[in-house]
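Note that one protein chain is taken out, while the other chains of the complex remain in position.
Chain nomenclature is as follows: A, B and C, assigned in order of appearance, with residue numbering initiated at 1 for each chain independently.
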Amino acid sequence: MIIKDGRIVAFVLLFGSFILYYIFTRMMEQGKAFKIRRLAPLEAMPEAVGRCAEMGKPIYYMPGIGTSLSLISGAYTLAGITILGRLASFAAKAGVRIRLFTVTIDAMPLIQETLKNAYAAEGRTEMYSDDDIELIANQSSLVSRYIGAVQREKPAAACLIGYLAYESVVLAEAGNLIGALQISGTVNLYQIPFLVASTDYTLIMEEVFAAAAAVSGDAGAVGPIAAEDMTKLVSLGIMILGMILAPLGIKFLVELLRM
Amino acid sequence: MSFVKSTAFKYIPILVFAIIIVDYFSAITGLGPISEYLRQFAVVISNIALGLGVISLLRIHGKNVQRRVEGRWLYSIVTIVTFVTVFILGLINVNGEQYQWAFRNVYTTLEQTMYASTGFFIVSSAYRAFRARNIDAALLLVSGCIVVLTNAPIGEVIWTGFPVIGDWLLGPGQLPGYRALMLIAGLGTIVYAYRVITGNERGFFGRGD
Amino acid sequence: MAYPTDIYGILGLWVGAVLTVALYSYMLYKENPLYRLAEHIYIGIAFAITAVVAVQNTNRIAITPLLKGQIFFIIPIILGLGMYTVFVEKYRWISRYSIATLIGVMLGVVTSGTLIPNIINQINSTITAPTATTMMGWVNFVYVGIGTICSLVYFLFTIEHKGVLAPTARVGRLIIMVGLGVMFGNTVLMRMSMLSGRIEYILQVLKILPM
Partner (left out) sequence: MAGLNIFERLDKLDRRVYYWLIVIVITWPLLTPIGLPITVKSSTRSLYDGLLTVQEGDIVLIDIFMSVGTWAECMGGLVAETNTLIDRGARLVYMGNSFDVSRSWDRLNELVPRLATLEYGRDVVFLGYYAGEDAAAAQMAVDMSTVFPADHYGTPVQNLPLMSDANQATDFAMVLFTAEGEGKWIQQWGSGYGVPVAGMGIAMKGSALAPYLASGDIFGLAVGVRGGAELEALARMPGTATKTMDAISSTHLLFVILIVLANLPVIYSKIKGGK
């Protein structure tokens, strides 16, 4: 067998999805319109930046605590950095300073370029400063640093978008205490309840990725998102069929999925 | 040269991805070690890149000291001195008594303490979130409280029914929500990977900018 | 474990206790100089220890094999050092190669790590008939199955929630709320056990509780 046992379905799933994404991208390029849903957290960004401009305060950004871009958490960190680009263009227009805290040290060049590009696009290259990117060694020391800075500087808004773990409740509550407008988002499902509880807007699970796509808005980004709903429908179909087959004692589908 | 500077690197993620994923699916021997080496390469790159963080730390705090920024520079000295001392001690001998003392009494303590501080924040977070404004919030509240009372021995003392309902909630009760969230996270991740691979994600390795 | 008798041991315990109190003074009082001191010690020591570990790792994974003749370990070393070109505008393109390698590995790890656990296993567990053929087993099977389907419908976004989809998505949302409540409640256990550990430590240092 060319494909390892137990991974055939995974193979079909991965490349089947890729083909589907490609088809939808092409459809979109040929004029078919897909509506990407409204994402309130993204739409709240101008408000957050506006508030900072009004109060003369910076906005805080935290793309999560993934230790390296090369890990699974790196995907969420990367999405967080893409969304940072969007925020930075609003911030550049309003002249609001972004202060960023991160432990993903190997993402530093990427963060730097994202900010520099966003500022340059608005003709505000002078806004960039290396000092606004604070790299911190690990998760818990970042927590101590962030909540300390929040109290001292009292930012008017904060974004926590990326791979978040236990710190989400601490950072969000610290921001809440000073009345900052907070936008959050994570794919770590254990943290969703805390973010929903303590921040004003939350990107839940895949919305983080959808938001990163909405940032660019072109066919290559939006098409696959529309196709994703198709993969959900397929999953639903399999589950409904399986639910009917199980009581009849037919194990065919279960066996098939194990392939 | 401009190809090397501005374009060639965009193909590297695709190449590396292809090697790892082919190794994952196929039984071709020989790819396994390459894929494993690539993962190790990533670890090495990240570890070497840590120096960027050290530079950032020394620059930010060094500037504070140099400019005598009020209310900050003395603290910045503490940061720099702590870093330099412990780092040098560690380089000399990681099993040395002084380094281990700092590790055990300062670092370990701070780690445990900061992590545990969530115990405070989780309560104030719940105090605000757990309000039965509508049926959705009421369900969150009730299921949360039952689990809390299931985990604590006192719950059983109050009512023997708590662990019974709680164990159901911890098992099948929460499973559909958990599964659906896992599923959409998974499907969303695959889409995202596709966008990065095809260069449709912004950023310097994307098509845009 | 007994209460230490040597000066370094006792000093260590007290340093630990003071740092614990310093960090908690933020929550129990407010941001203050003592907290700030602990914070600055923390970011310094965390970097020191992470950096020592990074040096060890680099040595172990790359430099030792390189010196033993595994010449290709020069690649990650060069790519790692390439990261530092961000400080020189003219050569910063080199850092893109390092980042590109990291992202490539991430893509491989993410896709291979997601397909089976996140997607296929979740679907398969939902449609696998219960092993114990009790009444409760089947009730749970039906609840979990229908619940998962409803919750997934809630997350359909390009298709409007109309007709039969509207009540399905609504039920889905409620079921997700139950799940989130359980996760919240469960997390409380861990947070409180850790906080209790810290308070016990302080009481031990003060010799109120035995070590």
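What we mean here is this: a residue touches a chain if its C-beta (ideal position, glycine included) is under 8 Å from a C-beta of that chain, and two chains touch if they have at least 3 such contacts.
The shown structure was predicted, so the numbers you read here are calculated from the model rather than taken from an experiment.
K.L.:
Consider the whole complex, including the chain that is not shown, and state which of B:52, B:89 or B:141 touches that chain.
P.N.:
Reading the full complex, the residue touching the unseen chain is B:141.
K.L.:
Determine which one of A:120, A:177 or A:234 touches the chain that has been left out.
P.N.:
Selected residue, touching the omitted chain: A:177.
K.L.:
On chain A, where is the contact patch with the chain that was removed from view?
P.N.:
140, 177, 190
K.L.:
Which residue numbers on chain C touch the omitted chain?
P.N.:
Residues of chain C in touch with the missing chain: 1, 27-29, 53, 57, 61, 113, 117, 125, 128, 131, 182-183, 186-190, 192-200, 203, 208-209.
K.L.:
I need the residue numbers on chain B that touch the omitted chain, in ascending order.
P.N.:
So the residues of chain B touching the missing chain come out as 36, 39, 43, 103-104, 108, 111-112, 114-116, 119-120, 123-124, 126-128, 130-133, 141, 144-145, 148-149, 151-157, 163, 167, 170-172, 174-175, 178.
The criterion applied here is as follows: only the chains that are shown with their structure count from here on.
K.L.:
List the centre-to-centre spacing of chain A and chain C in whole Å, with centres computed as mean CA coordinates.
P.N.:
Inter-chain centre distance comes to 16 Å.
K.L.:
Determine the centre-to-centre distance between chain B and chain C, using the mean Cα coordinates as centres, and give it in whole Å.
P.N.:
Chain centroid spacing, chain B to chain C, equals 4 Å.
K.L.:
Using mean CA coordinates as chain centres, what's the chain A-chain B distance in Å?
P.N.:
13
K.L.:
Indicate the residues of chain B shared as contacts by at least two other chains.
P.N.:
21, 24, 39, 42-43, 45-46, 49-50, 52-53, 57, 110, 114-115, 117-118, 121-122, 126, 129, 140, 178, 181-185, 187, 189-190, 193, 196, 204
K.L.:
Which parts of chain C, given as residue numbers and ranges, touch two or more other chains?
P.N.:
In chain C, the residues touching two or more other chains are 23, 26, 36, 38-39, 42-43, 45-47, 49-51, 83, 86, 96, 98-99, 101-103, 105-107, 109-111, 114-115, 119, 123, 126, 145-146, 148, 152, 155, 180-181, 183-184, 187.
K.L.:
Contact residues on chain B for chain C in the complex?
P.N.:
Touching chain C: residues 4-6, 9-10, 12-17, 19-21, 24, 35, 37-54, 57, 75-76, 78-87, 90-91, 94, 97, 99, 101-110, 112-122, 126, 129, 135-137, 139-148, 150-152, 169-187, 189-190, 193, 196-197, 204-205 of chain B.
K.L.:
Under the definition above, what is the set of chain B residues touching chain A in their complex?
P.N.:
For this pair, the touching residues of chain B are 21, 24-27, 39, 42-43, 45-46, 49-50, 52-53, 56-57, 59-60, 63, 110-111, 114-115, 117-118, 121-122, 124-126, 128-130, 140, 178, 181-185, 187-196, 198-204, 206-209.
K.L.:
Hey, which residues of chain C end up touching chain A in the complex?
P.N.:
Touch list, chain C to chain A: 23, 26, 30-31, 35-36, 38-39, 42-43, 45-47, 49-51, 83, 86, 92, 95-96, 98-99, 101-103, 105-107, 109-111, 113-116, 119-120, 123-124, 126-129, 138, 141-142, 145-146, 148-149, 152-153, 155-159, 180-181, 183-184, 187.
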